[in-house]
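To keep things clear, I will list the structure first and then write my remarks on it.
We show some of the complex, not the whole, and keep each chain where it was.
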Amino acid sequence: MFMHNKRLMYTVRVSDPNPVLANYMLEQFGGPQGELAAAMRYFTQAIAEEDPGRKDMLFDIATEELSHLEIIGSIVCMLNKGLKGKLAEGLRNEGELFMELNKGGDSHTTSLLYGGGPALINSAGVPWTAAYVDSIGEPTADLRSNIAAEARAKIVYERLINCTDDPGVKDALGFLMTREVAHQKSFEKALYSIEPNFPPGKLPGMPDFTDKYYDMSQGEEIEATGPWNQGGQWDVVSERDEQAAVDGGDGGATVKLPAKDMKLLEAVAARTASDPASDPTTGAELGAGPGGGKKKSSRS
Amino acid sequence: MFMHNKRLMYTVRVSDPNPVLANYMLEQFGGPQGELAAAMRYFTQAIAEEDPGRKDMLFDIATEELSHLEIIGSIVCMLNKGLKGKLAEGLRNEGELFMELNKGGDSHTTSLLYGGGPALINSAGVPWTAAYVDSIGEPTADLRSNIAAEARAKIVYERLINCTDDPGVKDALGFLMTREVAHQKSFEKALYSIEPNFPPGKLPGMPDFTDKYYDMSQGEEIEATGPWNQGGQWDVVSERDEQAAVDGGDGGATVKLPAKDMKLLEAVAARTASDPASDPTTGAELGAGPGGGKKKSSRS
Amino acid sequence: MFMHNKRLMYTVRVSDPNPVLANYMLEQFGGPQGELAAAMRYFTQAIAEEDPGRKDMLFDIATEELSHLEIIGSIVCMLNKGLKGKLAEGLRNEGELFMELNKGGDSHTTSLLYGGGPALINSAGVPWTAAYVDSIGEPTADLRSNIAAEARAKIVYERLINCTDDPGVKDALGFLMTREVAHQKSFEKALYSIEPNFPPGKLPGMPDFTDKYYDMSQGEEIEATGPWNQGGQWDVVSERDEQAAVDGGDGGATVKLPAKDMKLLEAVAARTASDPASDPTTGAELGAGPGGGKKKSSRS
Amino acid sequence: MFMHNKRLMYTVRVSDPNPVLANYMLEQFGGPQGELAAAMRYFTQAIAEEDPGRKDMLFDIATEELSHLEIIGSIVCMLNKGLKGKLAEGLRNEGELFMELNKGGDSHTTSLLYGGGPALINSAGVPWTAAYVDSIGEPTADLRSNIAAEARAKIVYERLINCTDDPGVKDALGFLMTREVAHQKSFEKALYSIEPNFPPGKLPGMPDFTDKYYDMSQGEEIEATGPWNQGGQWDVVSERDEQAAVDGGDGGATVKLPAKDMKLLEAVAARTASDPASDPTTGAELGAGPGGGKKKSSRS
């Protein structure tokens, strides 16, 4: 069960209204790396988790992220507060309101559609989608996803901090950014307290293909190397022929079809076969106008 | 520049057509943990990457994932091949085709809408969206995202392997699953060859909040602990009062508004104020019918 | 700030695992009328609300809806619990797992992609989107939206109750359904304690068009009537001619264009003009094959 | 069957082209509160409606909303007309066209992607989605949804009117806004002519929970009250303990699992158990660089 306390987890002191900055902040409210995505990620994992310790941790952090969502939403509201009254009451000079709305950063949509409230959209106005939540219900995978998500959120906060000089906003964003670091540390501890945790899941890999590195991108004089493809752990495969059909087969795709199905399939194929030897006049040739027909380059 | 070779990277030998299984396979074709998501994740990172070694690695793996996309797409096609002819040519007995389409697993949509071809949807018919791609253009975050993505993909392949007894399908899936393990290893090497890589980004955290663990979820007799919240690294904050307004402020949200804006805002507030002392008759009371009005429980 | 208590708001006692039913339940977890939509609707309104009483109410109900989200998520988990182990550990007989996944209701996607956990999708597998949240930041509109949302949620719970005979599930759903009724009552009270609340907003309507009823759909012998278009409040306009250009103008659309712009526009128009007097041979005629050209009906 | 008359329902006279304003207008063309959403909402209800009077009303209003969609689309076209020729014919000075496109309000997307035509997007460029249509096929819920939708649309029109001084645009918007008021009145009449209409649906609520008000958000010195939680109709529950497990149970979630399933589940749990007593070295510690390991705060 959730409960709510009217006090924010961190005090929000905004210096001046700024709807453009408000819209940037939405990135962490309704954006892919934002607090709703974080909260929902951990909350859905928490409900399904069997391990009591991890379940507790996931609920702890999910609840904190909801509290962060409230902080960032409050920042958005404060930054938009100047606009809110103008929109609702109207101004004598409508051109002034038009100019206000057109200051940039998609703040026009937040104003017109959401009245300056904190909407679950990102800074471009794209509605939040659960497609951002990548939990799959396996702890060694999900904890890695959580670690990565915290790292991404940390960076987006860093970028937001870099583009405002409002000390109150900077301060609150600094807190939120710092907590992502702390959460990442917790998730790391949780991942490594499962032993072994690599490879994730239960099935082992096929030994022939676990240590191969396929050099699929070529063309530089000196091939770049690094620990990801050199050293004793790796067999690098650079020959193009050895990259295809690595199982030793013919590289084709086949299925055993019942004769009846095959016959129908052949009927479709026959009905829709291209005549490779034809040189049909086409719609494009008709459309290229007189002389545009069979000549080499149309209208060039 | 990309090039293509007609041979698949791994030979696909499907025993029997099975449109339901085909649809399950779509999870790794157009699903969130599937091969298009992987390929696009690494491809977009590769283009923007400044480090030549990582750039090469990202192009290598992106290209391999495209080749995997082709394999899984070919499996889908083979499994659907029996249906394709029936759909296009029709059957004397339409009821038979109806039954075929209604075998489950959303295969009806793949048949009706995509003619049995490999569509960029997941196993529920949801179109692929770039919202699945979580790259943000910072290598220590993106590499963590890649590590997590490979772990998730490994698990989904494992689940798919667990639900088919077609040896050819199992074999190809085994290859694809194994490669996710190998890719995860490469991305791990790439992450740890950046030093330091934690915390991600450049700005340091606020020291006061880096090591706090907020115990937001309570109510069990014995609080669960683990390395994520115990040991010398952590200060656990369990008191509810100490969890709110952790900056020492009042936990409110404020902004300095120009007087003119404030006045308009007050006008809106006044116009839309609720009268807390009223007990208005409501639409629900009207709608509850005779006697449903002011009494305690409507229609109970 | 949010806090969490490990006990659910309502105890969940599921009789038997049933992944199909689990998936139906997702309608109220990640579906458009579900608990996340409700929680986010009220939470975003609460943050932006200026009226202290309504702000408190919105936080109260938002927090309760989050607690409901946890209940319905827990039901989903319990119903899927039988499948979870099979998916992760595998079965000797893969066909058995295939059959389990193919029991219907899109449970295959929940299993394969989310491992049986409560995912923020609806019963068809469609990810939750903030497009479901229709808050616009004006209280007389938002409260009406909330009233309607509670009514819709009540009905979906009713349908879910109608299709299960599991007494524990029925009981918990009954609680959740009942709370929607209670919330609707609160929102009604809040709406009617704003006076006046109709029409919503500040601008009055144009008197000429406030009481018109345009009878746009015709063709029955006896026109249906009801209080929505009969009685002293309404002027019914049935004549087709009086329905067009109701302002008395010519019903056209015009703009004053600078001459320079007009000239460019004329150039486009001339370049792409259709020749109404032509009877061009078309691609379809080419494609209809010998004799399919200019005759009346192609391939009929 | 639908028919069309070339005259608009309301004459559109735009003073000057203004692509930014055009884009704001899209909010009511392809936005969530716009005319397509309205038309589709009522049209889909109309088809399924059993009551002949309501069916007629729903078709009447759906058809009118389609006519409104045409009006707002025509306004968009007129406002974009200056840009259309420049885009298609090109200008000698490409910088001039670049400046035109970059005037704000996401008009660049409307220009580049849609050639200045009325696209089914909102003012941020987000494509219209049927997720905006919240009809559920039960009249007392759907009519409430319609009432709310009309209220929201009225407000968005009001905001649009407030931000333009073009008299022709203001006039047409005024008509459209007014009709939302009229439609709301019709839907209200239709709702209240169903008796009783509250609670919606057929199943009664559980008497124990119909009149409870759970005070989930606390922390202000004086708790806000209003008719939504005070007066004889309400039992306010403020004690945190009485808010959890309100059924009197233990607040847990349980399911009766077959032994075989339980065993598999235990196997997963064991395989992925966290060791709560461990203090594992983590990837973050590796990544924090020399000295970043086990010390309290990484890189602080």
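Observations on the model:
We call the chains A, B, C and D, going by the order they appear; numbering starts again at 1 in every chain.
As a convention for this text, a residue touches a chain if its C-beta (ideal position, glycine included) is under 8 Å from a C-beta of that chain, and two chains touch if they have at least 3 such contacts.
The structure presented is a predicted model; accordingly, all values stated were derived computationally and were not measured.
Counting all copies of the one sequence in the full complex of this file gives 6, of which 4 are shown in place.
To be clear about the criterion, only the chains that are shown with their structure count from here on.
By number of C-beta pairs in contact, B-C leads over the other of B-C and B-D. Counting the residue numbers that touch the partner chain, chain A and chain D have less than half of them in common. Centre-to-centre separation between chain B and chain C, using Cα means, comes to 22 Å. Chain centres here are Cα means. That of chain B falls 22 Å from that of chain D.
Under the contact definition stated at the top, the residues of chain D that touch 2 or more other chains are 32-33, 140, 155-156, 158, 161, 192, 198-199, 205, 210-211, 216-217, 219-220, 224-227, 233, 240, 243-244, 251, 265, 268, 271, 274-276, 278-280, 283-285, 298.
Considering their complex, residues 1-7, 50-51, 53-54, 86-87, 90-91, 93-95, 97-98, 101-102, 104, 106, 108-109, 111-113, 115, 121, 124-127, 138-140, 147, 181, 184-185, 188-195, 202 of chain C touch chain B. Listing the residues of chain B that touch chain C in their complex gives 20-21, 23-24, 27, 31-33, 103-106, 122-126, 155-156, 158-165, 216-220, 240, 243-244, 251, 265, 268-269, 271-276, 278-285, 298.
Interface residues of chain B, counted against chain D in their complex, comprise 140, 191-192, 194-199, 204-205, 207, 210-211, 219, 224-227, 231-233, 244, 274-276, 278-280, 283-289, 292, 294-300.
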